[in-house]
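Every protein chain but one is kept in place in this view of the complex.
In this document, chain identifiers A, B, C and D correspond to the written order of the chains, with residue numbering beginning at 1 in each.
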Amino acid sequence: MATATLRPCGDFKSRYAADQTIFPTVWSRNFCILGVVLVAAAPFLVDRYVLNLLIQIGYLGIAALGLNILVGFTGQISIGHAVFFGFGGFASCFLNSNAGIPPVLSIPLAGVMTTAVGLVFGIPAARLKGLYLAIATLAAQFILLDFFGRAEWFTGGSNGTVADPVSLFGFKFNHDESYLYVVLFYVVVLYVAAANLMRTRDGRALVAVRDYYLAAEMMGVNLTKYRTLSFGISSFYAGIGGALYAHYLGFMSIEGLDISFSIQFLAMIIIGGLGSIMGTLMGTAFMVLLPQLVNFLARSLDGSAIDHALGLHEGLPFLREMTIGAAIILFLIFEPDGLAHRWKQIKAYWKLYPFSY
Amino acid sequence: DYPIGHLNDFSGGTADVGKPYGQGVDDALAYINAHGGINGTKLAVDATDYGYQVPRALAAYKNWTGSNKVVAIMGWGTADTEALVKSVTDDQIPFVSASYAGTLTDPTGKGGPASERAAPYNFFYGPSYSDSARALVQWAAEDWKKKGGQGKPKWVHMGANHPYPNAPRKAEEEYAKELGFEVLDPVVFALTPGDYTAQCLTLKQSGANYAYLGNTGASNIAVLKSCETAGVKVQFVGNVWGIDENSLKAAGSAGNGVVFPVRTAALWTDNVPALSLFKEIAKNSDPSGKEYKAVHYLAGVCAAFYLKEAMEWAAANGGVTGPTIAKGFQAKANWVPKGTEGVCKPSTWTAEDHRPTLSVELYQTQVTGPTDSGTVSELIAKGTMKLNKVATIELPRKKEWIGY
Amino acid sequence: MGQMSAATAEMPTIATPAEPAPLLTVNNLEVVYNDVILVLRGLNLKVPEGEIVALLGANGAGKSTTLKAISGLLKAEDGQITRGDVLFRGERLNGLDPDQIVRRGIFQVMEGRRIVADMTVHENLRLGAHTRRDGGVRDDLDRVYGYFPRLKERTGLAGYLSGGEQQMLAIGRAIMARPKLILMDEPSMGLSPLLVKEVFLIIRRLARDLGLTILLVEQNARLALEAASYGYIMEQGKIVLDGTADALKSNEDVKEFYLGQGEARKSFKGLKSFKRRKRWL
Amino acid sequence: MDLHLLLQLSINGLIVGTLYGVVGMCFVLIYKASQIVNFAQGEFLLIGAWVCWWLLTKYHLPFVWGFLVTLAFMVAFGFLLQVVVLRPMIGEPVISVIMMTIGLSIFCQALMKWIFGVLPQPYPQVFAVKSVNIFGLEVQTVYLMAMAISLVIMVGFAWFFKMSRTGLAMRATSFDQQVAQSLGISVRQVFAVSWAISAMVSAVAGVVVGVVNGVSSALSFFGIKVFPAVILGGLDSIVGSVLGGLVIGVLENWAQFVDSQFLKWGNLYEVAPFYVLIVILMIKPYGLFGKRDIERV
Partner (left out) sequence: MLTFNEFKGSRGFREGADARQRGGTKGGDLPVTTDPVLVARDVSIRFGGVKALTDVSFEVKSGELFSIIGPNGAGKTSLLNCISGRYRPTAGSIHLLGRDVTHLKPNKRAAIGIGRTFQNLALFGHMSVLDNIMVGRHHLLKNNFLSGALYWLGGAQKEELAHRREVEDIIDFLEIEAVRHATAGTLSYGLRKRVELARAVALKPKLLLLDEPMAGMNLEEKEDMARYILDLNEEWGMTIVMIEHDMGVVMDISHRVMVLDFGRKIAEGLPADVLEDEYVKKAYLGEELPGLEAEEAAA
């Protein structure tokens, strides 16, 4: 009988605990630890530009992980993630400037508040499936965005609102060099939490709901609860991501929280790999770095011989956009299951998604 | 070299106006470099098209403040300017935006009662959105009298519920009330074009006399067209980015008669000596020199030239750094960059007040035929499209108007 | 093993020289899933025109995989033929798209029914005839309804049919296609004993009356060998035994493990105390 | 209450709604053939509008000819897409293909901006009579044309899916590509046909919007705007998409009415359809005409 596992030979587990770890191999665990250490050392190695990218990958990666829990693990597509991200940002600013709660506390609290909102918008999830639900989340996108624009008490209306920098015992994390650690802390904690969640009861229930909800229900899984819950969890992550973003910028406004931002989150998780935790981070990195890379290429092209020969100068910005589009397309043609697929060499979950049930 | 950052939008949501403006800045900076730079030192301009996406602007900013820190930035839109206010203040980098929001005009944070925060490193060239809107209100009040209108004229603000269209709303509506207008509830329409017949029908029914178009070109065009079909008879007035030669071409006859502010004292086709400099500058991107350049182009060139002279002042007064450039802006009063007299309007920045000018030129569009064939240059040359000056409004420099 | 030829990996030895070339030949086929899981390891098989050939084997032996390799449906499951070839009337089918293979006259009744749930029974049957251009569709519809009267009563969506009704529909769809060769994957699955018999009757009739050739994968070995003229037994991705149906029926191992007629045969109830594993290799 | 205004708004809603319906049908067509939600639909509109504009202004073709050439071009474009982009994705997860349409929309958007510029362009006068007066409301002639065309298309589609072989094949393909292939259906062909038709019909809508508002890249936003319409009608129902379009169109206008007369919110027009959408979905989870999932174990 063929075993479909792709563990390295000789990697036998002699205890269940060892068989239940987050990391399939020792190697992968060490690799992750090395990654964290490298990022932690980054302020001493690279300049602010790179730090900024790392921080972006961090807070977007947290929010994207939330979306992956919703879409990748529970099988509910959402095209409204950006507003939950935004809500977290506004909530933290609100708590910070109106209630005087320091950002250290307001960030997690904002996560909790966003969870509550997510749960409310998750109510339709109990009844709606597939793309119908997706469009309901699109409605959430428009409704919440409209709310942001109008609720001056909460968001400062269309003018936006300001946020204090994060500070702990008098130390202000107000530069990229220091803020990186705040983001890194949250990334590590929340990614580990998600990995844990997925190997325990409720995480499995979420995946079961995705794969075959009728069977899941008959195995004792409360569909309504888990469908709504996944919105809650997803919003929590989005909220934390948004709050981190707000305190990083020191400012939060509704501009930029539009559908295309929501879609960008989707791109991150699809490219990273649906239903893959590490893949989420990779996908986020891809989406953050791709424009930078293309920008860099465009710049080095600008004024070069090729540019003159083809008269590209005028078209460079468009060429850049096109490259981003084309990169996504090509990527999906060659790696339709996402980066995580390649990374782990394990057949991803998503062959038939979302219509397998 | 002096490193300079330039954020522009040639490809994103505001590219329709971002293109001519950014082109103006680009050409001007190239011209400056070709003619000796800043007292002999060239500008190392790093232009980034950020496609009107804040995160990308942010990344670019971080890039510029990394190892080789820029001394000044030519910026663009509302969203990114707002997002960067705090950073540029902390990093002491003068930021010349094309967002003219009133909130950027208060360098101390204690300006007017409505002022929210300090923005000491934010500069722009031209009247603020709020002041332009006030000027339009004032013009409308005079226009109403002149036309012999009876009773209270009705004023309505139109635009999306977004930072940019909303920026002048408070100032505009307050001033309108002050001048005896009845201010109706705003009509909201999206920043994207669409069919706005419904809005126009309600606009018509509301009986408004003056309608302020707060959005950018494409969506304003859609409104103008829809309202033309719906048979709305309203005097439209527009924001600086709301209408220009290009959008006028797209709007065609529907765009006829809109009154809007222009930041320069002259248009491309006017007979002003300094325009020859602008035409020289334009050769950078249009060697033929035949193309007509829109109002935004001129404004872009002016903005770049103000920066240039501020830098020159800095070079002569302690070296070109962020703080000295900012001082350079504030060193003179009512000044015009050399060679642009008669085009760029005299401007003044002080340590307490970053409103460069309160004198607003108002123009009115005129369309006499179909605009669908031919380029803008041709249509202007033929006179099918015209911009006619209707007034220059001089607003009082009130302290309580600082910051909004 | 008497008159039976033991199948070897190198060379299949069923056909006597005088026989005409078989309709379908599978040579030394190797199939890999996901680039790593080797499932078929050099499989050889021949299906002569107009005959019914049975393919038997344990769960996971690779029977369904074999059929999918022939019909080209492997691709959709990330499977791949890495060696060997499939010849239909001498033409190589490897690498063709499934729909092209259907157009050449090979139709598969897939495991697990796989009917189009959100269409009616009638539409499903019409779909079966998708590649047909002749005018006999109407007659064949009547034929199918004649075989399975129960289907005619079901006017709703096919997805609401009972398991057995869906199985009937799946078989009916194959009849509608009127191919040269039908690959049947467990046609009797989920059918009542009465219908199992009927289905085998139908299979026989199709082969006899319409001249169809059938490659039959079936767990009900007794009926399968009754209907078929030739049989293969596969295990772990290889043919381990083959021969005419009669020869197989009288083979001791086949009797014991597939037909339940060995000496050791007990009632299901009594089986629990001992456990065997067949080893034919 | 101003009844005359309400009447005018209602008519306007119906007219705009038809346009939503036309684009909605294109969505449904692709969805029915492949379960893919095409996020590049808006770009199809845009491409159609630009191409037609280009033919009309650069070559001064008469409108009818320009229009027909545009349609032919869009068919070719749809085929091309299928060959270059979609064919490799056959058998891949649907969500990846959906993502791919997003990539496609980014790509086309930029390409159009590059070719045609970022400035909005007006269409030449197309019809001698620009508008017709209906109950005191000036209705653009081109809208009436759109209504007529969409009716024809709708009837055609309905027949197509119910009766024709290709229609059946499309439905089977969307249900399960592997099954469809096993029945001898060429998934490529199905994709090609559906994308080509969808691109073509989108172009109709694109040209109409272009004639009314002028062409600019923002026109592609239409693609997102019709989502509520399509969902309201039911993702897989042609008739539903048209009705959904009409409902959303009228709703928007009524919202505008309620807003301007009573509520004074400002942008009820934009969000009201989404509130209604959620309410309707809570009552009818598959839209008005959508087919329920088969839940049988």
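The criterion applied here is as follows: contacts are C-beta pairs under 8 Å (C-beta built on N, C-alpha and C of every residue); 3 or more make two chains touch, one makes a residue touch a chain.
Keep in mind the model is a prediction, meaning the values are calculated, not measured.
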Key: Omitted chain's touching partners, listed by label   = A, C, D
Remark   = Which of A:30, A:98, A:200 or A:300 touches the missing chain? It is A:200
Message = In the whole complex, not just what's shown, which of C:47, C:168, C:184 or C:212 touches the removed chain?
response = C:168
Option touching the unshown chain, where C:30, C:97 or C:111 are the choices = C:111
For subunit D, the residues touching the chain missing from this view = 295, 297
Message = Across the whole complex, list the residues on subunit A that are touched by the chain not included here.
response = 1-5, 7, 12-14, 16-17, 19-20, 193-194, 196-197, 199-205, 207-208, 210-212, 214-223, 229, 233, 275, 347-352, 356
Key: subunit C residues that touch the omitted chain in the full complex   = 33-34, 37, 56-61, 64, 111-113, 150, 156, 160-168, 186, 189-198, 200-201, 204, 208, 219, 221, 223, 226-227, 257-260, 267-273, 275, 278
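Rule of thumb we're sticking to: only the chains that are shown with their structure count from here on.
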Key: Interchain contact steps from subunit B to subunit C (minimum; 1 if touching)   = 2
Ask   = Going by the average position of its CA atoms, which chain sits the greatest distance from subunit A?
value = C
Query = Per the centroid of Cα atoms for each chain, what is the distance between subunit B and subunit D, given in Å?
reply = 36
Distance between chain centroids, defined by C-alpha means - subunit C, subunit D (Å) = 45
Query = Which residue numbers or ranges of subunit A touch two or more of the other chains?
reply = 146, 149-150, 318, 320-321, 351
Key: Overlap residues in subunit C, where contacts from two or more other chains coincide   = none
Query = Can you list the residues on subunit C that touch subunit D in the complex?
reply = 71-73, 75-77, 97-100, 102-103, 107-108, 110, 114-119, 123, 126-128, 130-131, 157, 159-160, 173, 177
Subunit C-facing residues of subunit D, complex = 91, 165, 168-169, 171-172, 175-179, 181-188, 291, 294, 296
Note = Given the complex, residues on subunit A that touch subunit D span 71, 77, 124, 127-132, 134-136, 138-139, 142-143, 146, 149-150, 214-215, 218, 259, 263, 266-267, 270-271, 274, 315, 318-322, 324-329, 332-333, 336-337, 350-355, 357
